[in-house]
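Sharing a structure with you now.
Apart from one protein chain that is not included, each protein chain of the complex appears where it belongs.
Our next item is subunit A:
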């Protein structure tokens, strides 16, 4: 449950409902992808479940008309907030030619869409961090008043690109916000075997930037932290590292069995803090969400996901020879 007052953060009723709706949409698309995977219709799923609050809360604190994002593979909430549609995501799930991320070339979760300023991503982790720093460097050189936003998992904060990229951003005081979505696991390896420091956020100290840890299950807490970082970035005060702590509610991917390395009691405990439930409760407590609105929202989303699934399932694959295109400029 959020400890923040949405009005004090400058958010309207409409905006917080939109945050919740986007979180819920991400969850419902993700759940559908799992069903499709288990039904043998799509080969792979990598999940956002448990991280929607951090993703959507952060995205809403950015300028969604101007800023650039370099999401990682779980960031369905971020890309939805930045203009990718349910149909786009389903087309990616089914690897169809119309998939705007890659035309069916990449696995789902490898986001990218230039018209929405979503940088294209890959599978080797953390490579996107220096890219986001490069965008911030370019924007600073061109005096463009934009911010770049990059996300990654806490496991990725061990990669060289994390440290090289943050240091570069710190030295040159660049307008880049790095958000580590700490979901406590790097596939099977738990946090305590990943990171020697107490938090990921304290790694920021070495790179001359503030590092803050926030409750990743509270979209308003994440919104607040990212909003402040955004203001600093636009004022020329440089980068910020934010660690949003939540929990990965699913296995790493559709090819992973998390029962091999963690107990179901732990997962059940985490589900009590699931933001899809707790944020809905908050919104009801403050009188923004009613049972009626919630029901209608679920129905609309259900229909949207159904329509997108049908559309994507029936859409065409790329022709085989399409595999030869776009190695170089044509």
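Here is the rule we use: a contact is a pair of C-beta atoms (placed from the backbone, for glycine too) under 8 Å apart; a residue touches a chain by one contact, two chains touch by 3 or more; residues count from 1.
Convention: contacts and distances are computed from a predicted model.
With the options "Oxidoreductase", "ATP-binding cassette domain-containing protein", "Peptide/nickel transport system permease protein" or "Alpha-ketoacid dehydrogenase subunit beta" in hand, the undepicted chain maps to the protein name "Alpha-ketoacid dehydrogenase subunit beta" (source: UniProt).
Contact with the omitted chain, checked across A:161, A:181, A:243 or A:274, is made by A:161.
Which of A:11, A:24, A:42 or A:135 touches the hidden chain is settled by the complete complex: it is A:135. The residue touching the chain not shown here, chosen from A:71, A:112 or A:175, is A:112. Interface note: of A:127, A:158 or A:199, the residue touching the hidden chain in the full complex is A:127.
Residues 68, 70, 99-106, 110, 112-114, 119-120, 122-124, 127, 129-139, 141, 148, 160-161, 164-165, 167-168, 171-172, 325-330 are the ones on subunit A that touch the missing chain.
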